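All protein chains of the complex are present and in place, except for one that has been dropped.
Chain naming follows the written order as A, B and C, and within any one chain the residues start at number 1.
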Amino acid sequence: MNGQYAALIIALPLISAFFIPVIKAASKKAVMPFLLLVTLLQVVVAGWLFKEVYTSGKPIIVMAGKWQPPIGIDLYIGHFAALFLLIIAVISFFTAYFSMKSIKVEPVDKYAMLFLLLMLGATGMIATGDIFNLFVFMEITAITAYALTAYNKTGEAAEASMKYMILGGIGSSFFLIGIALIYGATGTLNMAQLAQLAGNINPTVAQVGLALLVFGLAVEAELFPLNAWAPDAYQAAPHPVTVMFSAFVVKAGLYAMARILYLMQDVGSWHSVLRLLVIMATLTVVVAEFSALRQNDVKRMIAYSSISQVGMIAFAIALGTQSGIDAGVFHMVNHAVVKALLFIGVGYVGMKLGGTTLEDFEGLGRKMPLTAFAITVGSLSAVGIPLFNIFWSKIRILLAGVAAGYAWGVALILGASVVEAVYYIRLIHRMWFGGSGERVSESLVLGAIMLFLVAVILVIGFYPNYIWGIAQKAGADIFDVGRYISNVPLLEVGA
Amino acid sequence: MIHISVYYFGAISLILIGLYAVLVKKNVLKMLIGLSIMETGVNLLLISVGYISGRSAPILSEGVTPGRAVDPIPQALVLTAIVIGVATTAMALSVAIILYEKYNTLNVEEMRRLRG
Amino acid sequence: MNCVSCIEYIIVAIMIASAILAVEWRDLLAAAVGMAAVSLFASILFFMLQAPDVAMTEAAIGAALSGAIFIFAIKRTRRFETEEEEKPGWWVRW
Partner (left out) sequence: MVSLLKRSLAIITLLIIGYWVAQAFAGVPFGQDKMLVGKYYLENVVNQTGSVNAVTAVVVNYRGFDTLGEVTVLFIASTGVGALLWRRKKERTARTEGSIVLKTGTRYLFPFILVFGAYIFIHGHLTPGGGFPGGATIATGFLLLYMAFIVYEIPHKSFEVTEGLVGMSYVIVGLIGLAIGGYFLYDWIWQTWHVGTTNIGRLLSGGFIPVIYTIIGLKVGTELSGIIDNMLKEEVRE
């Protein structure tokens, strides 16, 4: 099959989302099964792309409208994008099933459309090779996220969504100002060409422009001063949506940030922007871990834990070394799996028992043993116990941090990890040794999904080398800008 | 001192005024008005970046040759940005309506107090 | 300075003034109208910057429809802003 058919990864969710009103007019019951079918097809397409990219070792460049890159918009599906498109598709498939079980608030057909478009937005953000197109996909992701956060229509949800909107609005305006500066200085929007021209930009323009772009993306990537929306939104959003936020929406923001940072590495003031980002990331980790300790709501607690892990990924990305990026990508994969598992588990408890406070988790080991087991494995992994997957990526991030000369950051992150261990162990203790209760029946399919994720965690934990190899390739895809430029068939324009 | 064009000045002023409203005001709708003004400012900024003195609009009929037209790309970008802006505004306003229904106020501080 | 170039100074000045009024007016309905006025003056500036497409879109979408939905939202909520209080920046607090 021709590589251009990779455009299906964007076209399929889009056309399906537009098709849902028609389906709803025919039969409202068919909407959710249709959602499941579409996400399954998306898994097939993404799997095909993954196989193509990793067997041939060459990225797939989709040129929209047969225009060569600086003229038209290209999708760049390299090693990183192929890996994450697959992760997005698989997790969306799981969450689609979870949504089918747990979404009871009307109107379900609109929920299904927004679900597909959230998946589309994250996919597009990861695949695109054009900086303004990145903005458009970022807005698609953000606006669907606003709507889905407020979907339950409670006061808390609306407030969280409003918070998110205001921060997101400021962020996207700043991102656009950054685009205006960069475009004014270079005359192009294509990422590969920007990377070529980055060295010639006036240093003031480049510094301010890059800082504004990073600032704009920091809202999506949940970095410290701009992530106040995240815990509220994670807590108030419907359970499946929280899974998606944590598993891949954040990752899309982080990836976009990493991509833009490394493309602009010829810019004179690059290292000062990196240093700023390291500080922001370290603060994110520390503040989030200490806030998590105070929480009484488990969903919110895990949300803070997720933010702190994201901060760790941003720390790894901001180191500016090959090993840092590789470790960051590895951690992204592990974090996606672990947080998907944890949020599915916690969401399932919330759905069955009607709440997610710590009291609801008392004696969960007797009430819902399977879910409790899954949450336990997820928690142990999140803490970074050896032989679970996060241990391997965390240790690599810390080593890369020491190698890059940020020992203080590493020390702070290690300290924060102790705090993390405290609250996760408190949760595990409550689940297995506290309270008592009747057995509640658990869904077999959801149980199978959770066990699958548990198996992935354990397999990566015991044999980290295979995924580490993939992560290294994906990391090189971000880090090696020279290869990125040579892979994009740029047309010579202008003088 | 720096010398910038009056268009840049106007656009940056709009952005700052909007940002001020978002930072300082307590009323949700006022914040959204601020965001909207900010978006207008950003759009004006983008268009000013694409302007070339003495050239006409990029519609290549009636004697406008390619060498006598302004840059079309920022205009295309701003068309997109305007539509995205109105989409965000509509979404934000419907969330504001829900907030008012739940808390019977638009003041964010009172909302926090009501929630306790 | 001839009068052709001073007109842009005048429009920018009026635009900034209406933006300040839109932010400061306690009556939200007036503020929404002020915001629409900002859009309208911006669309004149777009026209002067040789961007007729953008000017049309801004006038139709930015000024008219955006103003209209603001007014509908105000109609469904409350027209006047209450007294200001301390503690700015509600949305950065955890």
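In this text, a residue touches a chain if its C-beta (ideal position, glycine included) is under 8 Å from a C-beta of that chain, and two chains touch if they have at least 3 such contacts.
No experiment lies behind these values; they were computed from the predicted model shown.
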Left-out chain, listing which of the shown chains it touches: A, B, C
Touching the absent chain when the full complex is considered, from A:Gln42, A:Thr188 or A:Ser381: A:Thr188
Contact with the hidden chain (one of B:Leu35, B:Ile98 or B:Met111): B:Ile98
Touch with the omitted chain, as defined above, among B:Leu32, B:Val49 or B:Val108: B:Val49
Missing-chain contacts mapped onto chain C: 51-57, 59-61, 64-65, 68-69, 72-73, 76, 84-86, 88
Touch list for chain B against the chain that is not drawn: 2-5, 7-9, 12-13, 15-16, 19-20, 23-24, 45, 48-53, 57-61, 66-67, 69, 71-73, 75-77, 79-80, 82-84, 86-88, 90-91, 93-95, 97-98
Residues of chain A in contact with the chain not shown: 2, 4-5, 7, 10-11, 14-15, 17-22, 24-25, 62-67, 70-73, 106-107, 110-111, 113-114, 117, 120, 124, 130, 132-133, 136-137, 139-140, 143-144, 146-147, 150-151, 153, 177, 180-181, 184-190, 202, 204-205, 207-209, 212, 493-494
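Criterion: only the chains that are shown with their structure count from here on.
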Between chain B and chain C, centroid-to-centroid distance (C-alpha), Å: 9
Chain centre separation (chain A, chain C; CA means) in Å: 35
Per-residue multi-chain contacts in chain C, two or more chains: 90-91
For chain B, residues contacting two or more additional chains: 18, 96
Chain B-facing residues of chain C, complex: 8-9, 12, 15-16, 19-20, 22-23, 28, 31-32, 35, 38-39, 42, 45-46, 49-54, 57-58, 61-62, 65-66, 69-70, 72-74, 76-78, 81-82, 84-85, 87-91
Residues of chain A touching chain B in the complex: 132, 136, 139, 143, 146-147, 150, 153-156, 158-159, 161-162, 165-166, 168-170, 172-173, 176-177, 179-180, 183-184, 189
Partner chain C, residues of chain B touching it in the complex: 6-7, 9-10, 13-14, 17-18, 20-21, 23-27, 29-30, 32-34, 36-37, 40, 43-44, 47-48, 50-51, 55-59, 70, 75, 78-79, 82-83, 85-86, 89-90, 93-94, 96-97, 100, 105-110, 112
